[in-house]
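In this view, the complex is presented without one of its protein chains, the others remaining in place.
Labels run A and B following the written order; every chain starts at residue 1.
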Amino acid sequence: MQFTAHELSLLLNGTVEGDPSVPVNQLAKIEEAQTGSLSFLANPKYEQYLYTTDASVVIVNNDLSLSAPLKATLIRVENAYSAFSLLLEKYNTLKLNKTGIEQPSFIHPSAQIGENAYVGAFAYIGPNVKIGTNCKIYPHCYIADDVIIGSNVTLFPGVKVYFDCVLGNNIIIHSGTIVGGDGFGFAPTANGTYTKISQIGNVIIEDDVEIGANTTVDRATLGSTIIRKGVKLDNLVQVAHNVEIMANTVVAAQTGISGSSKVGENCIIGGQVGVVGHISIAKGSQIQAKSGISRSIVDEGRKWAGAPAVSYQDNLRSQVVINRLPELEKKVNELEKIIAELKKGQ
Amino acid sequence: MQFTAHELSLLLNGTVEGDPSVPVNQLAKIEEAQTGSLSFLANPKYEQYLYTTDASVVIVNNDLSLSAPLKATLIRVENAYSAFSLLLEKYNTLKLNKTGIEQPSFIHPSAQIGENAYVGAFAYIGPNVKIGTNCKIYPHCYIADDVIIGSNVTLFPGVKVYFDCVLGNNIIIHSGTIVGGDGFGFAPTANGTYTKISQIGNVIIEDDVEIGANTTVDRATLGSTIIRKGVKLDNLVQVAHNVEIMANTVVAAQTGISGSSKVGENCIIGGQVGVVGHISIAKGSQIQAKSGISRSIVDEGRKWAGAPAVSYQDNLRSQVVINRLPELEKKVNELEKIIAELKKGQ
Partner (left out) sequence: MQFTAHELSLLLNGTVEGDPSVPVNQLAKIEEAQTGSLSFLANPKYEQYLYTTDASVVIVNNDLSLSAPLKATLIRVENAYSAFSLLLEKYNTLKLNKTGIEQPSFIHPSAQIGENAYVGAFAYIGPNVKIGTNCKIYPHCYIADDVIIGSNVTLFPGVKVYFDCVLGNNIIIHSGTIVGGDGFGFAPTANGTYTKISQIGNVIIEDDVEIGANTTVDRATLGSTIIRKGVKLDNLVQVAHNVEIMANTVVAAQTGISGSSKVGENCIIGGQVGVVGHISIAKGSQIQAKSGISRSIVDEGRKWAGAPAVSYQDNLRSQVVINRLPELEKKVNELEKIIAELKKGQ
């Protein structure tokens, strides 16, 4: 894919300053760009790079006034950041613009797939599966019996969805993520062994959810594990059986949420956080990376840190003293001696 | 799948109270059940829901006496919980009751597969593999050269088993789990680079083990990484090379056990725990989530917490003071001033 500055200016409704025939074939940051790159300048802080960049074309705001000569061809637009974002998105759409059914793939005769689908080679779509329109099921995906998937859903290579799960619309799930594996449920017996508790619930993923790579979302024992509208889960996250994550909550990588816990709306949960089972986290909670949430959070919209977690502010204050602990202990021992002396002298 | 209350009563050896012809097509908790659901009441604490539930049929104990009118049809049995568990299991069995060899799959001519097998499309079974009877190898599983698998083993979609590994009977491994990848073994060289140490051991998984999704169990450098009988591993667990986990130990999600460590029988290890290499953990140990086990645990059957871990009780006592540290430090500073005054006044 190669475009000239002139062609891009038409696409972005901008005006060219410099050579309109100069070609670009990649997008790059202005400070890293090489010949053949298209870049942008939105933040005045970076203006210095405009005069040294090797980018062939730079998108800038209409009102930018130059303070030195430059090599690059400019395209002037109303809003350089928005124009560049638009190009990013167009580039991405182009790269991911797959359609058609590749062979060999396995589509059970009873499965229904909506219009304009992509089904990659080696994808497996089981009995009674229903898939809406404009879905992309990449190679090595597995969609088990009776799964229902809405429209505009992309499952990247190797996603596995176990039976009975339900996915809404506009969902993206990245490679290697497992939806609907058995919850970790075992009943101890008298002789120390464990009996498996059948996990026959499912997973429901609502609209506008994005899930990263190699994440696991377990099916409910009974009922549903639910990922509500607009939730974003990062890579390698663990969501246990019967968990419910409310709308627009984001969860960073390697965090684990134990069985039956409920996470409120619009929470921001850092990476490597652990949440114990059977608790609730109030909406708007912000949880620092590596925290351990060991009891329910009732107050909305507060910040938490530590394991076990306390308020962010309290954690900070304790951390400061922890690093001074050896000195504190030493001081106490010295005071003890002085007091003993004082007592003797009394 | 739809059943009437009458049909279920025959299956469960129970008696119907209400409309025997009412149909149900799903299982649900009594407090969440909708029309068409079958539910159960075992715990008297939940009896209130019996009179308000939308469940069409509820299984109850023979000796339950009703205290209000209700809409649902009842099936009375000896033990409502057991009866419902039986149905869960039957439902699960039905859903997972796959047999036959789907095409295209890859089965090396030298591989042996026992009777009543399911081999899903795109499954790969390599040279000299031996698989017992009643096994289910779901789509996208990979079983490398010379692997031996017992009977009644289920490998869910996308499980990978590297060469020479040995699996016993009655094993369940969930999607995306990797058995037998190379241990993380590298020898540092004088110039700062690393030389790979060949990992030619294997992994042995004994009978009755269940492993969750996207877990990794590395092959031994030499000898075997061993998961003993009845062990249960959750999702995203890391088991390094030459580790041995003894019988009936359970390990929750995102825990990691480093190279050559031995975990005793009947331990319970929480989520996100880390265990360093080359140590032993005594049998019956219970390790709190997020703990870091940095040295061997010798005493059996005790509880541990913290990173580095100490006894559960000690950890609890220290945690309480940690949260009061700023006040403690302040108090010490005040005492210091008073003592200085006292000393001056002496």
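Please note the rule applied: a residue touches a chain if its C-beta (ideal position, glycine included) is under 8 Å from a C-beta of that chain, and two chains touch if they have at least 3 such contacts.
All figures in this text were calculated on a predicted structure; none of them were measured in a lab.
Chemist: Of A:Asp19, A:Asp146 or A:Glu210, which one is in contact with the hidden chain?
Modeler: Touching the chain that is not displayed is residue A:Glu210.
Chemist: Check the options A:Leu11, A:Leu27 or A:Leu64 and report the residue that touches the missing chain.
Modeler: A:Leu27
Chemist: Which of these touches the unseen chain: A:Ser151, A:Thr193, A:Asn266 or A:Ser280?
Modeler: Touching the chain that is not displayed is residue A:Asn266.
Chemist: Footprint of the hidden chain on chain A, which residues?
Modeler: That gives, for chain A, the contact residues 27-29, 32, 85, 88-89, 91-92, 95-96, 102, 104, 120-122, 138-140, 156-158, 172, 174-176, 208, 210, 212-214, 230, 232, 234-236, 247-248, 250, 252-254, 265-266, 271-272, 289-290, 319, 322-323, 325-326, 328-329, 332, 335-336, 339, 342-343, 346.
Chemist: Taking the full complex into account, what residues of chain B touch the chain not shown?
Modeler: Listed in rising order, the touching residues are 104, 106, 122, 124, 140, 142, 144-145, 158, 160, 162-164, 176, 178, 181-182, 184, 186, 192-194, 196-200, 214-216, 218, 222-223, 236, 238, 240, 254, 256, 258, 272, 274, 276, 292, 307-308, 310, 314, 317-318, 320-322, 324-325, 328, 331-332, 335, 338-339, 342, 345.
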